[in-house]
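The next block holds one structure in the form of C-alpha cells; read it before the comments.
Removed: one protein chain of the complex. Kept in place: all other protein chains.
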Amino acid sequence: MDLRFTSEEIAFRAEVRDFFESNLPPDIRRKQVLGQRLAKEDIVNWQRILNKKGWACPLWPVEYGGTGWDAVRYFIFKEESYRAYAPDALSHNITQSGPVICAFGTPEQKEFFLPKLRNMDIWMCQGFSEPGSGSDLASLKTRAVREGDHYIINGQKLWTTNGHRADWMYGLVRTSTDGKKQAGISYLLIDMKSPGVQVRPVVTLDNDHHTNETFFENVKVPVSNLIGEENKGWSIAKFALGNERAGIAKVGLSKARLALVKALAQRVEADGRPLAESPRFREKMALIETELKALEITNMMVVAAMAKGGSKQDPRTSVLKLKGSELQQATTELMLEVAGPHAMANQHEFLEARTGETVGPDWAGTSSPNYYFNRAVSIFGGSSEIQHNIVAKAVLGL
Amino acid sequence: MELQFTAEENAFRNEARDFFRSALPDAIRNRVQRGQHLAKEDIVAWQRILNKKGWATPMWPVELGGTGWDAVRYFIYKEEMTRANAPEPLGMNVHMVGPVIINFGTDEQKQFFLPKVQNLDIWFCQGFSEPGSGSDLASLKTSAVRDGDHYVINGQKIWTSGAHRADWMFGLFRTDPNAKKQRGISYILLDMKSAGVTVRPIITMDHGHTVNEVFFDNVRVPVKNLIGEENKGWSYAKFLLGNERVGIARVGFSAGRIAYAKAIAARTVVDGRPLAEHPRFREKMALIEVELKALEITNMMVVAGMKKSGPTQDPRTSVLKLKGTEIQQALCEILLEIAGPAALAHEHAFLEGSDELITAPEWNATAAPNYFRVRAATIYGGTSEVQRNVVAKGVLGL
Partner (left out) sequence: MDFDLSEEQRMLKESVDRLLEDRYSFEQRKTYTRAADGWSRELWKQYADLGLLGVPFSQDHGGFGGGPVETMILMEAFGKALVLEPYFATVILFGGAVKIAGSEAQKADLLPKVAEGKLLGAFAHSERDSRYDLADVKTTAKKDGTGWVLDGEKTVVIHGDCADKLVVSARVSGGQRDKDGLALFLVDAKAPGVTRKGYPTQDSLRAADITLKGVKVAASDVLGEPGKAYAAIEKIAQSAIQALSAEAVGGMQEMLDITVEYLKTRQQFGVPIGSFQALQHRAVDMLVATEQARSMAMFAAMMVDEKDAEERAKAISACKVHIGKSGRYVGQQSIQLHGGIGMTLEYKVGHYFIRSTMIEILFGDTDHHLAALARAGGLIPAGTTA
C-alpha cells in the first residue's frame, strides 16, 4: 500500500495543470466560473484544442486516439480539468458512443465515426429513455423494422439532451418483441437530418433548453448503422455505462465550486461581517469538505483498483455516483445561500451569456437556475434510488 | 379557530403545575431529572400519590376512577407532569390493560383487577412479542390449549418490559393454530407466580435490566382469565394501539430535557467559555426546539380534534410517534455531546439510583447509557418503519 501519488504522477499533474492554465480560452473559463451556459462553439473549440494535444479521448484504445493512461492518470486529468474550470468533454461522444464503436463497430464505422467524434465534427446525442421507460429502460418501445437494407423507425424518445445541437444519435430501438424485454433491443446510429426525425424542446426548471423529445416517423436508417449484432443492443449499452466511473463523482467539480463559494462568501456581508466569517457558514462548509475528502479517497481507491485491472463492476462506483451527486447538489445549494436575495431575479439572458448585465452582482446571476438544474444529477444516469437498489442487491446481497 | 388556551384551561394548568410541584417527592424528581432508573417502590409510591388525588387514570370512565377530563385537559396534565420531572403512571396498567378490562372484561374481572391496577397493587407486564414475531406480531406462536377449566400455555415471549417486577401479565396467545393468523389469537391474563413461568433478564446496551425473556412450560391458567371471546384477542390488542396518542409525542418530557441540557451546558466550560454561549451549540439546540414546537402544535391539533370527535384515526398520530421519538433521540445525543469525556466512565450504580459517583459530575453520569437506551424509542411500540408503512397505506393510499 502506498498512500501517495508517485513522483511521475505528480509530474504528470503539473504538466496537465500547466496545459489547462495556458490553453483554456479565458472567455470559456469566465463563463464556467459565472455558471453561464456554453455555446455549442465553446464546447467544440475546447474539444479541438484537446484533440490537437492528443487528449481528446484519453480512455480510448491508443490506436483510435487514446492516450494509454492508466486510471490514476485519467483521474488526475479530470481533476485538473475541473480545477481549471474547463468544460467536461461531451460524454455522448467521448465516453458513450466512442468506446462502443471502438469495441463493437465495423472497420467502416470506426473509420467514419471515430475521428469525427474525437474532433467534434459530429455531435452525438443519446436516444435511450422514452416517456414510459425511465428507470425501467428495457421496457422501451420505439420500433425498428427491417425492410431490405434499412430499418424503419417509429416511436418517441425523451430526455434527448442536446438533441437540437446533435448531428447523430446513438439509440436503443426495439427490433424484436419475442423473449425477455432486454433481448429484443438493438443499438443503432441515426442521422438526425433523416426525414421523419422531429426534435421538440423540453424546457427545464432553469428555464433553459438542454433537452428534448425526439419523434420518429418512418425514419429510414441503413442497416450498416447497426452496432454489433441485432438484438444485442442491451449488453452494448451496459458496456458503456461503466465507462465514466473514474470521473463519475466529479470531486474536482465540487472542489472548484467550493473554492468559488468561499471566495464569494468573503464578499458578502451578513450581519455586519463577511459571511465567510460566520461560524455556522464555516461549519457547513467544513462538513461538506469532510464528505468531499472521504469521497475523493474512495474515488482514488476505485481508480487504483481499476489501474490494476480490477473488476469493472466495482460496487463502490454506486457510492461515487450517490455521494458525488449529493455533494454537487450541496455545493449549488451553498452557492444559492451565498447569493441570498440576489438569487431572486430571473436573469435568463445572462445565464445564456447573451448579456453581461445583471440585476445584482454577476457572480450571483446564475445561482438559482444552477441550483434547480443540479437537482437532476441525482436523477439521470441511474437515479439515487436505483443506485441504492444496486448496492442493496449486488453488495449487501439483499 | 381559537389558537389560545381558554382561561379555564390556563387555570387548570396552574392547578396541575402546583400539584406536581408540591406532591412529587424530591428524591424521585432528582432521579428523573438526572436520568437515573427508578426503583419499583418509586413508581408505586408516585402512582399511589396520584391515585389519592384521583389523577392516576384520568381517561378511564368516571365511575371507574377517571377524571372526566376532555383531551385538552388531559394533554395539559401530561405536559405538566413530565415538565415537573414526575414519572408517568405505569403505562402497562393505565393505558394498556386497564382500558381493555374496562371495555371487554367481565364484571368479576373489573371488580378484581381495576382498583389494583389503578393503585399499582398489581403490576402488569405485556406478553406480546416473540423471538419470531416482531413487526409481524400476528405470526406469534406461544400456544394456549384448552384443558377443562384451564388453558395450558407453552412457548416464549421476549422484550417483556418489567417482567421481573410484574405480578401479572396480559398476553396474546394462539388458541387456534388453524385459523388465519390474526384470527386464532386470544387475550389472556396470567399470574406471573404460576408454576412453569421462567423470567430471564436481557441486559441492554445501557447495562440496565428493563426487559426480559419469559418462558412458559405447561403453565396452567384458569379460563376465567380470558378477556372477551376466545380467538378475538387481536381486535382487543388493536383497540389499545390508539389509546395513548395524546401523550405519545412526549413533548413535555422533551421540553424538560431541553431545559436541563441548557442548564448543564451553562456550567460546562469549552474553549474558555460556557458551552451554552457557543453559537453552534445554541443553533443545534434551537433547531431541536423548533421541531419540538412544531410537534407541540401538531399534538394540540390532534388533541383538539379528539376533544370534539373522540378518538379518531387522525393520520397525525403517526407523526407524533415518528417525530416525538426522533426528538427524544436527538436530545439524548445532545446530552451525550455536552458530557463529552465525562460520559466515558461506567457509572452503573448511579444509573441504578445510588447517589455515589466514581468520577463523573452527576449531570453527565447517565448521558451515555441513556443515549444507548433511547435508540429503542424508534423500535418499540411500532418501529418508525412500521409507522411509515401505516401512513403510506392509511393516509397516502400507496
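All chains are identified by letter, namely A and B, in their written order; residue positions are counted from 1 within each chain.
Convention: a contact is a pair of C-beta atoms (placed from the backbone, for glycine too) under 8 Å apart; a residue touches a chain by one contact, two chains touch by 3 or more.
All of these numbers come straight from a predicted model, not from anything done at the bench.
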The one residue from B:11, B:62, B:263 or B:344 touching the chain left out of view is B:263
Per the touch definition above, residue among B:93, B:298, B:328 or B:378 touching the missing chain: B:298
Any idea which of A:8, A:27, A:111 or A:136 touches the chain not displayed? A:136
Contact residues on subunit B toward the hidden chain run 1-6, 9, 29-30, 33-34, 72, 255-256, 258-260, 262-267, 276, 279, 282-283, 285-287, 289-298, 300-301, 304-305, 308, 315-316, 319, 322-323, 362-363, 385, 387-389, 391-392, 395-398
List every residue of subunit A that touches the chain not included in the displayed model. 129, 132-136, 139, 158-159, 202-205, 207, 268-272, 278, 280-281, 284, 336-337, 340-347, 359-360, 368-369, 371-373, 375-376, 378-380, 383-385, 388
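Note that in this section only the chains that are shown with their structure count from here on.
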Under the stated contact criterion, what part of subunit A meets subunit B in this complex? 279-280, 283
The residues of subunit B that touch subunit A in their complex are 279-280, 283
